[in-house]
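Written out below as structure tokens is the structure these notes cover.
Here the complex is missing one protein chain, while the rest keep their positions.
Chain naming follows the written order as A and B, and within any one chain the residues start at number 1.
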């Protein structure tokens, strides 16, 4: 489950109650419920970051759904042996970015819903019960008609302009590390080498490339290839977000790499 | 589990350890642990909102328990095929509001406690082990003597005065939606119809009734029947709580419905 429901209310617990009712043996795992309200992009990223580490047969349910009850579709799709269930608003699209996506089903078969369907809480009435049924072996084709394509959020593609690598910050994590879209091979950078880094709107720095945070003194900036294979800007024992004033969407230029 | 223990400390994990020790196959589901400290009313509401979506045999444990260790009773009750375990301070009462409540048991049989019993953490020493034993088939009657009645929080009943519907805000959710005690049938309101709404202490507005948030422009107010069948005041893609200055307990008058 990946949602923006938070954990202070009963929303997630209710979804789990629905699942426990329909599929008592299903194991439910929370990715996060603290996606900022309505932040489809953040949800898409969290889902994409975690789904490769789940086993085949996993049913990923993503409910960041500001358009709940409107004309946006509810969909389910299978790819790589996993299922993805959620609103068709882009929240599934980063996870499916490099996957060969099979037939997309528009969730319309009310037999697999919890009825009557609330128009403000499809997590409870549509997504949770559909996922529960899938976990019990209901075939995707039963869930509704095939539809072509799904809404895709634009993934910011990095660019290389002569010696300059251009990307952007796509996520700031709990530790204040700024994760960019710059995909680099681990080890490619040369431990300890310095690069010039400009984050538009924040500043310019000469920072060393390392493989881990503690390679620099506490409070010092470091660039590294993070656990997703993406370049991160970090402060050892501190928050790059706060200390350097970094925000999602800021353009990052790297020179000397 | 519904508690005000938060998730930053080890309290909830400890309860789960106790349950795992006594009932290794029990599935534990969190409703929420972020009920504000000691806010029995908020706990009672979260429990009531979620418990109907759990299967028969579920054991609901609610520990919002500012009177832990004092003379307040610890109780357990069965109703509608589910069990409810917690302090007798009203936290169970909204969930049981419309239920025929069977015999209430005062938890006194130490055989089902984890002893010695701390006087500040009955979640660990009384409620978790009692729930674990119940899940393994221990009969309610073994847990302690029958007692009459339980403490009930007053549920604010809405009133109708000529054309005016009078209620109050009973919950503000993560999204800043204000949930009232005005129970309305979905569809009863007429899509797009305008009503005059006064929230005492906050302001007066003419707002449209719709079935979902995105029926109005981002930033605009909307009234709708939420997923609990209760009238909500909301702002599409925003927080009615913050933008309209809404608080729990504020009186709501609706005209034109």
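Keep this in mind: a residue touches a chain if its C-beta (ideal position, glycine included) is under 8 Å from a C-beta of that chain, and two chains touch if they have at least 3 such contacts.
Predicted model, so just to flag it, every value in this text is computed and none were measured.
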Which residue among A:146, A:159, A:206 or A:237 touches the omitted chain?
-> A:237
Residue, one of B:121, B:175 or B:213, that touches the chain absent here | B:121
In the complete assembly, which of A:5, A:84, A:113 or A:213 touches the absent chain?
-> A:213
Residues of chain B in contact with the chain not shown = 5-14, 16-18, 20-21, 24, 28, 37-38, 66-70, 114, 116, 118-121, 124-125
Where the missing chain touches chain A, by residue = 2, 7, 27, 29-35, 46-47, 49-51, 53-55, 58, 173-175, 186, 211-215, 224, 226-227, 232, 236-237
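As a working rule, only the chains that are shown with their structure count from here on.
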Report, in whole Å, the distance between the mean C-alpha point of chain A and the mean C-alpha point of chain B.
-> 31
